[in-house]
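The other protein chains are all here in position, but one chain of the complex has been omitted.
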Amino acid sequence: MNKYSIFSLARNAMSHHEKWQRAWRSPSPKKRYDAIIVGGGGHGLATAYYMAKEHGMRNIAVLEKGWIGGGNTGRNTTIVRSNYLWDEAAQLYEKSMKLWEGLSQDLNYNVMFSQRGVYNLGHTLQDMRDIQRRVNANRLNGVDGEVVDAAELQKRIPHLNCSPDSRYPVLGASFQARGGTARHDAVAWGFARAADNLGVDIIQNCEVIGFRRENGEIQGVETSQGYIESPKVGVVTAGSSSVLANMAGLRLPLESHPLQAFVSEPIKPILDTVVMSNAVHGYISQSDKGDLVIGAGIDSYNGYGQRGSFTTIEHTMTAIMELFPIFSRVRMNRQWGGIVDTCPDACPIISKTDIKGLYFNCGWGTGGFKATPGSGWVFAHTVANDNPHELNAAFALDRFISGALIDEHGAAGVAH
Amino acid sequence: MLLIECPYCGVRDESEFTYSGEAHIVRPLEPSALSDKEWADYLFYRSNPKGLHREMWYHSAGCRRYFNAVRDTVTYKFKCVYKIGDSQPNLDELSSSAKHPADVEAK
Partner (left out) sequence: MKRIPNGGRIDRSKPVNFSFEGKSYQGFQGDTIASALLANDVKLIGRSWKYHRPRGVVGDGAEEPNALFQVEQGALTIPNVRGTQAPIYDAMVVNSTNAWPSVNFDVMSIFGAFSRFLPAGFYYKTFMWPAKFWMAYEHIIRQASGLGESPRESDPDHYEKTNAHCDVLVAGAGPSGLMAALSAGRAGARVIIADEQEELGGRLLSSSELIDSKPATKWLEETLEELASLKNVTLIPRGTVFGYHDANFLTIAERLTDHLALAQRSGPRERLWRVRAKQVVLATGAHERPIVFGNNDRPGVMLASAASTYTNRYGVLLGDSAVVFTNNDSAYQTALDLKASGMSAVTLVDARASNENLIEPLKAVGVEVINQCAVVNVIGKARVIAAEIQNLSDDGKSIFGAKQRIDCDIVATSGGWNPAIHLYSQSGGKALWNDDKACFENGISVQDQVSVGAANASFSLVDCLTEGAQAGRSAAIAAGFNTKNTRIPGVSCSAGTDLTPLWRTPTEDPPGRGAKAFVDQQNDVGVSDIYLAAREGFESIEHVKRYTALGFGTDQGKMGNISGMAILSEALGNSISDTGTTTFRPNYTPVTFGAIAGPEIGENLSDPVRKTAMHTWHQENGALFEDVGQWKRPWYFPKLNEDIHQAVDRECLAVRNSVGIMDASTLGKIEITGKDSGDFLNMIYTNAWKKLGINTARYGFMLGEDGMVMDDGVTIRLDENRYFMHTTTGGAASVMSWMELWLQTEWPELEVYLTSVTDHWATAAVAGPNSRKVVDSVIDGIDFDKDAFPFMASREGLLAGLPVRVNRISFSGELCYEVNIQANHGCFMWEQLIAAGAKYDITPYGTEAMHVLRAEKGYVIVGQDTDGSVTPIDLGMGWAISKTKDFLGKRSLERSDTARKDRKQFVGLLTDDPKVVLQEGSQIVNNASDQIPLPMLGHVTSSYYSACVGRSIALALVKNGHQRMGDTVYVTTPDKGFVSAKISTTVFLDPQGEKQNA
């Protein structure tokens, strides 16, 4: 593998960049792998990377039906934070945060993890109680955070409308300084390149169309490129999890919904942090390229169409205008949609299934991007050891039977 | 932007309606006789198909009646709407009768 650095960049400039190697190979599938990861998004590639790196599994493949990073990895608004309320969620996302903090160096790929801080706004007294509760819980879980009042917020984000005259005035916010954004595509590419370097086969344009199983054990997968044998199959196909589960004869407590986002035209830097509001429903940051990146609420209906309804966009836009009236004359350049699997408790499923050797990692709802490294790390452990890591033990499917839900939306009202 | 036919009021814009999830999930008559697993299946597990989906809509800003529909979750096109209590349409018949043009090989 070419090592990336300022020196290799300079050296290659001298040879007109003609000597750069492929970032990852384009292998044909082997007949058999020790493990297969279905889904070449950030989570799937991260899973393969950590299986190779942490568990020494080298004969593994990632199967992607289209192009890697083409699903929600390349469609989200790139927010990273770990200030979740419940212990189980906070510890999982904090693991992810710690991985983010060294990810560029670990992967030798600049994923542009930018710890510019994340604000979650409160607009009602109850919002503020919930914010206090969450920040206090974060403190005891070792997650950084502080509560900021409206006056302080106005100083830190001068263009935020903190006027008491707005429909739902901003009363304060929680702030996680270590939160921020990352370059979403680079996360997929960085994991792919690093996994490939450890021998992982990344096979694009390879759609899984069925599972073979015998005596309750997985045998392999049928794909558009033929049958591939493997005793372990981990499925990480956000948006399509139910479809894959159905192929294996399983049902999941999931519904797939469109989630939309949009960007403005590029403008000069004006917002150097991330601002999220659950109450008025919008969140915003500015990319390094200058686009304002804005996320909308989820569309209510089930949908696999990677598009939602215009009213959802309009509603989000009113929220953004409420928070940042100065952007009224800026223009929206492009909008798009992804498909998110939503779980009843707004927490993921990272779990073994009733079929031995078949594992599912799904249900991230609107919040999957930030978990990418951590999700891959615990799922790699789960698949490699046929047993969950203690960080994801609580995220097993049996919680829906016992009732031991980890209700993040019921509790904190903060998604994304 | 969906256009939805309420079986009581006619065709209206999506913004008049509230989506109410998968249809025909019948509440067990004797919940106490169910195992935790069977109860969880009723409570949380959904078919969530990619394709035709029987689902419930609520004309919340109109006649406030719930009704059922079959809609394609990929094209978002409604195949039919029917009243609560009407028999379930046969999905196989619906899917063969009207294939989405995008699925047919192009010109």
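Lettered A and B in written order, each chain numbered from 1.
One rule holds in what follows: contacts are C-beta pairs under 8 Å (C-beta built on N, C-alpha and C of every residue); 3 or more make two chains touch, one makes a residue touch a chain.
Bear in mind that the values here come from a model prediction, so they are computed numbers and not experimental data.
Visitor: From the list A:Asn72, A:Ser96, A:Asn120 or A:Asn141, which touches the chain that is not on show?
Guide: Spelled out, the listed residue whose C-beta touches the missing chain is A:Asn141.
Visitor: Give the residue, chosen from A:Ser309, A:Thr353, A:Ser375 or A:Asn392, that touches the chain omitted from the document.
Guide: A:Ser309
Visitor: Give me the chain A residues in contact with the hidden chain, please.
Guide: Answer for chain A: residues 4-6, 8-10, 13, 16-18, 20-26, 66-70, 74, 87, 91, 102, 104-105, 108-116, 123-126, 128-137, 139-142, 147, 159, 165-168, 183, 185-186, 189-190, 204, 264-270, 272, 280, 286, 288-290, 307, 309-310, 313-315, 317-318, 320-322, 325-336, 344, 399, 401-405, 407, 409-411 touch the chain left out.
Visitor: What residue numbers in chain B mark contact with the hidden partner chain?
Guide: The missing chain touches chain B at positions 1-3, 13, 18, 20, 26-28, 31-32, 34, 36, 39-40, 43, 56, 58, 60, 64-66, 75-77, 84-85, 100-102, 104, 106-107.
Keep this in mind: only the chains that are shown with their structure count from here on.
Visitor: Spell out the residues on chain A that touch chain B in their complex, using ranges where they run on.
Guide: 240, 242-243, 246, 251-256, 300-305, 309-311, 344, 400-403
Visitor: In their shared complex, at which residues does chain B touch chain A?
Guide: 1-2, 14-15, 18-19, 21-22, 36-37, 40-41, 43-50, 53, 55, 71, 73-76
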